[in-house]
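All protein chains but one are shown in place.
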Amino acid sequence: MATISINHLSFSYPTEDGQKPLTLADVSATFPDGGFSLLTGPSGSGKSTLMKIMSGLYPKFGGVITHGEIQLNHTPISEIPETDRGQLIAMMFQNPNQQFAMDTVERELLFTLENQCVPPSEMMSRVDRALEYVEITALRHRQLNSLSGGEKQKVALAVIIAMKADTILLDEPFASVDPVARQLLLSKLAKLQHEEHKTIIISDHDLEDYDAYIDHLFVLNGTGNSLTLLNETDAQEKMAAFQRQDTSDQQLSLPTKVDQPVITAHDLSLTAGTSTLLKQPEINFFKHHITLLTGANGTGKSTLLMALSKLHQYDGTLLLNQKEIAKIRNNQLYRQVALVFQDADQQFLNVSVAEELALSLKNSQAAAYFKERLPGFLEKLQLDHLQDHVVYTLSGGQKKKLQILEMLIMATPVLLFDEPFTGLDFSSLQTIMAIMKQVAHDCHQTMLIVSHQLFGLDALVDYHVTLANNQLQYVEGLA
Amino acid sequence: MKYSNAWHLRDIILLTLIAIFFGVIYWVIGPLYNVLTVALTPVGLGPGANDVVMGIWVMAGPLSGYIFKKVGSATLGEFLGSVVEMFLGGQWGASTMISGVVQGVASELGFTFTGYKRYDWFSLNLSVLTTTIVTFGWDMIRNGYSKYHIGLLIALFIIRLISTWIFSGLLVKAIVKLLDRTHLMQTQSR
């Protein structure tokens, strides 16, 4: 049982020149005990920051609290010893990687219990229970490295359950989780709330599916200076506004005979470690079309994109414009096909936003086109005022927008996207999709997009391929 | 900026990660070393390949020294890297860890001689010099360099000095310059 109250909290990431711009300015709120709260707000508003302060990670790991405090059961967080904190509050992170210290699932759970000084004799039963609770007993001895994003998040939840934390904070935990796993995780959280009276606070942009679960909706505004608990009607309204049109009856067409393949696979097989991900007798991806690729977590979508960009080995034939991808030299290949990585940081090469954009413009295959339109794009994406910011300190959503933009600028004929829309707020999402559509059309690009989020995609994509049971298949339905 | 000498969890992870990254990058050029060695062996200059690529091998030391600005960071960086290298099954087996310590201490000395107060081009060059001298001394023992003719010995020393200067001096300086601009390292050592 725990009440979290935020009292006039101001928080800053001090800059080099000694300035202290406030990321959070005088925010106050109380998260009700035993409630299931959803925290939402535009990208860059400070949700992750707030969560890390609540869990006691900040200011230890960065930034300064310039004013106010957060209290947990009426005790300021800073006064709670680190070792006791785990039983009060635990956090699950946005990025499923780099969340674990140990190599296997079981050992990570044991490591956590050791940290809490649990007597060794009790450990195994607690591990058993936590794994059962999340229904991942089968993963027990798996290497954490070999798990998909969704599986890792389930393990992360199991760790939190084993810790018996009263309050569970989840920072966009479903960014890389498919709808099935997401439903499972949500229902487990609801069960924890109802049966064990845990307090649950989730941050997310995407309000879909939460309707049935949440008790409270908190909104952090764009500049991080007001955190409000919406009343029942406002909350309903906001949720309803977000209610997507049902994607299940949206129809796309199947490829036609006149379509020209740009990527062709024969007897393609992909493996990762010991598991076979794909066995594909035949598949084509078509020139000047935008194709959506979906599939459950861990089916191998990312792996396929990696194979297409020569970052993962494959067996069989995989042709790009009739040439075997594995045999094309790197500097040739990457002028024809480029990958927008799932992790935006991987894309950046320089220090500031301006330098990043300049590099793309310099090496672009359609420099003139973009030179003219760039200011407009930047403004639409609300990146125009960030030119001299260091790219690595942008918020998740800002990074994503910059990353997509700078890869669009390259105007590579074939562009692959791995989950480009994660962490984007609603309006950014629509803007970036419109820009992608425009650029793909104007620069005659072929795009292959992996995405779990389907909202609005019917307007962007031409074709839809699903990956299930080791097979790729064109389908008509979007969902 | 005030730097404390205490090592925190994050520093240790960072140091190890950097060491592993450098090991892996070195690994990628591993073939370079082997090709060079094979090419030079028939004339009896095989070990010279070691001197040619030495600079890349010892980069992690001065870089860690520079990044962390703590007593022992160069040594620890090289040492952790060597432990990883040993687990990867490198070509020098159990002696890798000894070399790690030797190389680490070698590059550390450059910073020690400046009292851990100067982190500039001068201390970096000093570190290059100490690295070359000390690692060369260790190879006199381990790899039997001491038995070579004096002419060859001098030539190898100069090659090593140049290689170390290019990589642990010039390149490290360029890397640090990029890093400084991000201001991301400042939150370190808190």
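Side notes on the structure shown:
Each chain carries a letter (A and B) given by its place in the written order, and its residues are counted from 1.
Methods note: a contact is a pair of C-beta atoms (placed from the backbone, for glycine too) under 8 Å apart; a residue touches a chain by one contact, two chains touch by 3 or more.
Keep in mind that, in the parts below, contacts and distances are computed from a predicted model.
A single chain of the complex does not appear, and UniProt lists its protein name as "Energy-coupling factor transporter transmembrane protein EcfT", one of "Cell division protein FtsX", "3-isopropylmalate dehydratase small subunit", "Energy-coupling factor transporter transmembrane protein EcfT" or "Ni/Fe hydrogenase subunit alpha".
The absent chain, not drawn in this view, touches the displayed chains A, B throughout the complex. Contact with the chain not shown here comes from a single listed residue; of A:A101, A:V180 or A:A240, that residue is A:A101. Interface note: of B:V71, B:I98 or B:I162, the residue touching the hidden chain in the full complex is B:I98. Shown as candidates are A:V353, A:M410 or A:M447; the residue that touches the absent chain is A:M410. In the full complex, subunit B makes contact with the omitted chain through residues 7-14, 16-18, 20-22, 24-25, 28-29, 32, 34, 37-38, 40-47, 49-50, 56, 59, 63, 67, 80, 83-84, 86-87, 89, 91-98, 141-144, 147-149, 152, 166-167, 171, 174-175, 177-179, 182, 184-185.
Those residues of subunit A that touch the chain absent from the view are 52, 55, 57, 60-62, 82-83, 85-86, 90-91, 93, 95, 97-103, 107-108, 110-120, 123, 144-145, 159, 163, 309-311, 330-331, 333-335, 338-339, 341, 345-347, 349, 359-360, 362-363, 392, 406-407, 410, 412.
Quick note on the criterion: only the chains that are shown with their structure count from here on.
For the pair subunit A and subunit B, the distance between C-alpha centroids works out to 37 Å.
Chain contact summary for the complex, subunit A toward subunit B: residues 15-16, 61-62, 351-352, 390, 392-393. Interface of subunit B with subunit A (complex): residues 10, 178, 181-184, 186-187.
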